[in-house]
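The complex appears here minus one protein chain, its other protein chains still in place.
Naming follows writing order (A, B and C), and every chain is counted from residue 1.
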Amino acid sequence: MGLKSQDYLRDASGVRRKNVLMTIRVGLIGAGNIGTSHARDLSTRVAGSTVSVIYDFDEARARELAAELDARAVSSYQDVIAAADVDAVLIASPDQFHAEQALACLAAGKPTLCEKPLSPSEAGARSVLDAEVALGRQLIMMGFMRRFDPGYVELKGGFGPAGIGEPLVIRNSHRNEIAPYGLDSAMSITNAAIHEIDINRWLTDDEYAWVEVLTGRNGPLTPEGQHDPLFLLLKTTQGTIIDIEMFVQSQLGYEVTCAVTGGLGAAEMADGSYVTTSRTLHRGHDLPKQWLGRFQEAYRLQLQAWITHLTDGGPLPGASTWDGYVGAVVANRAIESLRSGQRVAVTLPPRPALYA
Amino acid sequence: MGLKSQDYLRDASGVRRKNVLMTIRVGLIGAGNIGTSHARDLSTRVAGSTVSVIYDFDEARARELAAELDARAVSSYQDVIAAADVDAVLIASPDQFHAEQALACLAAGKPTLCEKPLSPSEAGARSVLDAEVALGRQLIMMGFMRRFDPGYVELKGGFGPAGIGEPLVIRNSHRNEIAPYGLDSAMSITNAAIHEIDINRWLTDDEYAWVEVLTGRNGPLTPEGQHDPLFLLLKTTQGTIIDIEMFVQSQLGYEVTCAVTGGLGAAEMADGSYVTTSRTLHRGHDLPKQWLGRFQEAYRLQLQAWITHLTDGGPLPGASTWDGYVGAVVANRAIESLRSGQRVAVTLPPRPALYA
Amino acid sequence: MGLKSQDYLRDASGVRRKNVLMTIRVGLIGAGNIGTSHARDLSTRVAGSTVSVIYDFDEARARELAAELDARAVSSYQDVIAAADVDAVLIASPDQFHAEQALACLAAGKPTLCEKPLSPSEAGARSVLDAEVALGRQLIMMGFMRRFDPGYVELKGGFGPAGIGEPLVIRNSHRNEIAPYGLDSAMSITNAAIHEIDINRWLTDDEYAWVEVLTGRNGPLTPEGQHDPLFLLLKTTQGTIIDIEMFVQSQLGYEVTCAVTGGLGAAEMADGSYVTTSRTLHRGHDLPKQWLGRFQEAYRLQLQAWITHLTDGGPLPGASTWDGYVGAVVANRAIESLRSGQRVAVTLPPRPALYA
Partner (left out) sequence: MGLKSQDYLRDASGVRRKNVLMTIRVGLIGAGNIGTSHARDLSTRVAGSTVSVIYDFDEARARELAAELDARAVSSYQDVIAAADVDAVLIASPDQFHAEQALACLAAGKPTLCEKPLSPSEAGARSVLDAEVALGRQLIMMGFMRRFDPGYVELKGGFGPAGIGEPLVIRNSHRNEIAPYGLDSAMSITNAAIHEIDINRWLTDDEYAWVEVLTGRNGPLTPEGQHDPLFLLLKTTQGTIIDIEMFVQSQLGYEVTCAVTGGLGAAEMADGSYVTTSRTLHRGHDLPKQWLGRFQEAYRLQLQAWITHLTDGGPLPGASTWDGYVGAVVANRAIESLRSGQRVAVTLPPRPALYA
């Protein structure tokens, strides 16, 4: 990332130390559940990083986290981005602010890890894409952390002639116990199913040709006028058929599965549970209540990859602004389908050379 | 079934014996793999039955099986149906002969177990339905043996308020290693996916509103002009969304799974494997090469239920001619969808009172 | 079994029918849980058998079952054995009566299926062994039904050079939810662990060199002066090391597992469950409350093998009196070890030629 020479440090013995030199000072925008988890990881579980500046709409919350992590709280996201001791920015604010804040990071030339989605709206996502293309270099990495999950990585690693062949059919389940902020079917797509929209592009190295959202029998907790579960059906340009069962109020816990039928075999990803218990007429394992229980390690690995990339250089190790933009486009076509009941074609502009 | 009094037998001690009395003498039409398996079950693993008469197009094969089972071979299927020592008929001939032979059994008034499908054609299935309705009593049981499979029975038993709730989404996989007689996509529906078409009606106690067949990337063994895997999408009148991945040349073995998302939880049916083996960097269990390896017990239980029904009376314990007819209708709508690329509505005549 | 020619029957059409001819009329001694289950299987789920005569200490229970199965109740076990319409006897009385009743069956020359154990005492078991040897032919089959369980059969079938190699270490767990009639540690061996004592001989085709019973921390439901779980340690003459965890009041349900380490790999037998369910923060499958839930199929297969053997002849298909005797010897050495805290050698007389 081009740290300047004055950033070089020497310790008390005068020895130049690589890791000391390269410590990335991260500024955090948004100190909710996920922002707090990220900040703790960066401070205590990731090599080469520290958290220096924190902003949250709830200022007390920002101050409390800053005290815990030996950082300082500021009173606007702009102050985070502008701070001299912020080498890179992590955006973990509510979805609707992501695009605006990402644009400000681009303007300031600061590397950014932006939580998904890039924007709930296609226009918002497009504005960030255009700005980064105009800038001419990739500063933004999208927080599609499943690309770092050991389960998905192992799954994709098993494709090909030595494994299960090419993916022909992929079936995804994404279940939450309860929607934390109430259920809105459009948000089930832009905020939750967006993970599957991204990870299946990544699994197939392909783009979608069309998307359709089917609704049917609702679960018992579905409010009037909403649909849950949703059943998303997609087909890629090469013909892989993909479905996503998105069940936000499933009541059963947090469960993510992905089953792939390949040309030479089949593979299913479950949750990597270690312990099977037999008790009171049942044998099995516990399910986590929330996504951090399943994807904690993926989040940490994503942060480590980002920090290592910032210190060592090389190509962006995770999802790009282009990936964030495509996610927004597909999610919005899915919402159109949800409303019209029709299958909707997905059309994308040419992929800019920056993301080749 | 109304055995006549002269059928009563007494043993050497003069004691009237229920099971001896009630032995059902079955005539077999078709002595291929499945017919031979059924005949051996009836002779040696089912209470209350014997095989008395056997016909096969290959007369040597019929004679050989007859010798093994102490039965006699005849030279036409009509001779099976007409034989005085045939109390009931089992049709296990090629698909295209089922309807004609079932009609002959109805004409002769002989109880019949007919292998699926009732007919590859809708008209063929309809002719049998009409004949049985005209007769006014149910003589035909359809060989949809999955209704007797311990796995599916346990799966359905877990629905409802004490279990996973009502079924909202059901996803089925049906994979063969290799299509034994070559691959024909329409036959993948009428001969193979017909099992899922039936079992999902049974699981949901519902009828289908529409069916669509999606095709996409083919497996490496798919001949020119055919599609494999097929992806069938169905919706029931109450809104349950169902998909079926039908992969006839999957190369991986015989594997049937069914995953149900209910309003209160989720359940998956696998193959009831007993033994997990660790060897040479792998831990898992073997898959059978063929359906008999997975459903052998379901076939036996179906035969036992049929024989017990014939001796003890009571309602038909398995699928009816109506079920066979509906299967044929849905399969033919699916073939239309395969050819047109369109979603096709399923419309059924009113269910005759005979099958209420 | 040498049915005499007058037993041949012909049906109303004059056709000689194998299965009709060969129907074995079974007399039942003991109509408790397992006896009732066996009788229903013989009447309705096993080819070639019927139940003709029933005795139970509780005469009303015998009459009720007899009415259900079209059999007749008698007032002593001797009347069962002596009945003209009893071709074979099934002993399902309490353990302490098995030997005496088996001796009476031998004296009457009637083929017998004797529930395990042959006797809780070594002397009792020896008396039956001696009597059968004196008779010079095998009339008794021991009800060690696990030899017919699809799980154990698959496990043993995976031994050898094409599988996991020869068995080097075997670890067994046998857990009940609650001991139905109270807990007595010696009875945990003679009545429950006797299954593992037998099945591991069968798995290894070997005899035991010594046995030791370890006790340690008890489960919370263990009465004063008793031990539960027990940990049995055995070594075979060829050196296979075997342990058995026998936990009669485990509270978790009925669970039987067997894990084998072979020279080329390892294999574990579980319960062949079909359905995995996710609900309320847990994913897994139900455990049965009782052994019939796990071994129902093994019991049926054992009865079918016995009946088929009686009609078709050939060697005894299950455990012999010798197996019953060895089980009693090993169980009694185990009780000695439980009491003395010492490892106890197992010594057996030469195997009689009858059981070669």
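We adopt the following convention: a residue touches a chain if its C-beta (ideal position, glycine included) is under 8 Å from a C-beta of that chain, and two chains touch if they have at least 3 such contacts.
Note that the coordinates shown come from a computational prediction; the quantities given were computed from them, not determined experimentally.
In the full assembly, the chain not pictured is in contact with A, B, C, by the touch criterion defined above. When the full complex is taken into account, the listed residue touching the unshown chain is C:263, out of C:94, C:263 or C:313. Only one of A:31, A:46 or A:168 touches the chain withheld from this view, namely A:46.
Screening C:100, C:122, C:166 or C:184 for touch with the missing chain picks out C:166. Although one chain is not displayed, its contacts with chain B can still be listed: residues 175, 177, 251-253, 255, 273, 276-289. Those residues of chain C that touch the chain absent from the view are 165-169, 171, 173, 175, 214-220, 229, 231, 233, 235, 238-241, 243, 245, 247, 250-252, 255, 259, 261, 263-266.
Not every partner is drawn; the one left out touches chain A at residues 6-7, 9, 11-13, 15, 17-20, 23, 25, 43-50, 52, 69-70, 84-85, 150-151, 154-155, 158, 163-164, 264-280, 297, 304, 308.
As a convention for this text, only the chains that are shown with their structure count from here on.
Put simply, the C-alpha centre of chain A and that of chain C have 57 angstrom between them. If you average the Cα atoms of chain A and of chain B, the two centres end up 46 Å apart.
Chain centres here are Cα averages; for chain B and chain C they lie 35 Å apart. Residues of chain B in contact with at least two other chains: 264-266.
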